[in-house]
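Supplied in structure tokens, the structure appears directly below.
Excluded from the complex is one protein chain; the other protein chains are retained at their positions.
Showing chain A:
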Amino acid sequence: MAGQEQQRPTRRDDEPADDAAPAAPPAGGAAQTTDADVDAILDEIDDVLESNAEEFVKGFVQKGGQ
């Protein structure tokens, strides 16, 4: 499962950069999620999760589809 090679973090250097490509925008990442966001949803999650996880998960049985 673990990768064997180091990962190049951004655009491959050996490929020509395309001048017409739009600059990477903040796009959806604009407002990054924070640890406080995770904590807020985790505080809520116990009330949202179905009780008796094991039985609930075991009971979710589907027939195959396409």
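Here, a contact is a pair of C-beta atoms (placed from the backbone, for glycine too) under 8 Å apart; a residue touches a chain by one contact, two chains touch by 3 or more; residues count from 1.
We adopt the following convention: contacts and distances are computed from a predicted model.
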Name per UniProt, for the chain absent here [options: "Depupylase/deamidase Dop", "ABC transporter permease", "Phosphonate C-P lyase system protein PhnL" or "sn-glycerol-3-phosphate import ATP-binding protein UgpC"]:
"Depupylase/deamidase Dop"
Touching the hidden chain in the full complex, which residues of chain A are there? Just list them.
1-12, 15-16, 18-22, 24-29, 31-33, 37-42, 44-45, 48-50, 53-54, 56-66
